[in-house]
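Take this structure first; my questions come after.
A single protein chain has been removed from this complex, and every other one stays in its place.
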Amino acid sequence: MADVGAGTVQVHLFAAARAAVGQPMVETEPGTLGEILGRLEEQFPPFRQVRPRCSCLVDEVAAHDEAMQVPGGGRIDVLPPFSGG
Amino acid sequence: MADVGAGTVQVHLFAAARAAVGQPMVETEPGTLGEILGRLEEQFPPFRQVRPRCSCLVDEVAAHDEAMQVPGGGRIDVLPPFSGG
Amino acid sequence: MGEIRLVEVVEHPIDAGLLEAAVADPRAGAIVTFSGNVRDHDHGRQVAELTYEGHPSAEAVLREVAKEIDAAHEVIALAVAHRIGPIPIGEAALVAAVATAHRGEAFEACRALVDLTKEKLPVWKHQRFTDGTEEWVNCA
Partner (left out) sequence: MGEIRLVEVVEHPIDAGLLEAAVADPRAGAIVTFSGNVRDHDHGRQVAELTYEGHPSAEAVLREVAKEIDAAHEVIALAVAHRIGPIPIGEAALVAAVATAHRGEAFEACRALVDLTKEKLPVWKHQRFTDGTEEWVNCA
């Protein structure tokens, strides 16, 4: 596990999103949800295909607005479409 | 078991029909299906309440016509409405 | 056509797990099982004792019912059993299990199997209530 600085945001990636990024968690600078996901797309180009289909949690709550600010110490969960059952 | 003469008809009664008649089988003279059931109503009055709701098999085949002749050696099954499950 | 794996009219407890196991299949994505159990009440009266009587043709009729459902639905495998004789409260009178590729078909075929069994099977339910009354169901 990476050392979590109070100033960074943890982005947790699941299933196809994790596969596209190649790791289950990325630490990054604070910003809006859209900025942070955009940074991941630049850094991990395969994530571009997956991102549009994903929903996000910010600190365990569904986030529908990409303009939402995610401060240092925050957590984003990136969830591809579910396929249970 | 009663001795089955070739000249008689066996009427087998089930569930509520058996309860109304008080016995599982009655031997009677040949006749039409309607005549035979009418005879049972006379002989066993509680059967009058049940008869209109029953369907019949004659020799294991559904019989829809009360004018049908049931010859000696034949078998009638009197079936109240089903209540399985 | 699917496979009719088990059709039985029995006088002993029905093991639902046995019917589920009977329809298991590597092609099946969905298994739906119905268990129709003896309730402790009916129309507000407490049931003390319940008995099913069956006509000798019951198992043959149940087989025809199974064939009809198999022909009308996309079934991989099905199994159905009805119990007759006295049945304690909480135990099953009728168990039906259907395996299909996808779940919608399994729910539909299992429900159709139960409905057709109830319509066609020559068996009769007798209930004795705690208040001393009794009835042949559907023939009051």
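Per-chain residue numbering starts at 1, and chain names A, B and C are given in the order in which the chains are listed.
The rule we apply is simple: a contact is a pair of C-beta atoms (placed from the backbone, for glycine too) under 8 Å apart; a residue touches a chain by one contact, two chains touch by 3 or more.
Predicted model, so just to flag it, every value in this text is computed and none were measured.
Peer 1: Among the chains present, which touch the one that was left out?
Peer 2: Across the whole assembly, the hidden chain touches A, C.
Peer 1: So one chain is hidden, and I want to know which residue out of C:E20, C:E59, C:E74 or C:E135 touches that hidden chain in the complete assembly.
Peer 2: C:E20
Peer 1: Kindly note down the residues of chain A that lie in touch with the hidden chain.
Peer 2: 14-16, 19, 50, 53, 57, 60, 77, 79-85
Peer 1: Extract the touching residues of chain C with respect to the undisplayed chain.
Peer 2: On the side of chain C, residues 16-17, 20, 24-41, 89-90, 101, 103, 106-107, 110-111, 114 touch the unshown chain.
Methods note: only the chains that are shown with their structure count from here on.
Peer 1: Rounded to a whole Å, what is the gap between the Cα centroids of chain B and chain C?
Peer 2: Centres of chain B and chain C (C-alpha means) sit 28 Å apart.
Peer 1: Between chain A and chain C, what is the gap in Å from one C-alpha centre to the other?
Peer 2: Each chain's C-alpha centroid was found; their separation is 50 Å.
Peer 1: What whole-Å value do you get for the distance between chain A and chain B if each is reduced to the mean of its CA atoms?
Peer 2: 77
Peer 1: Which residues belonging to chain B are in contact with no fewer than two other chains?
Peer 2: Where chain B is concerned, no single residue meets two or more other chains.
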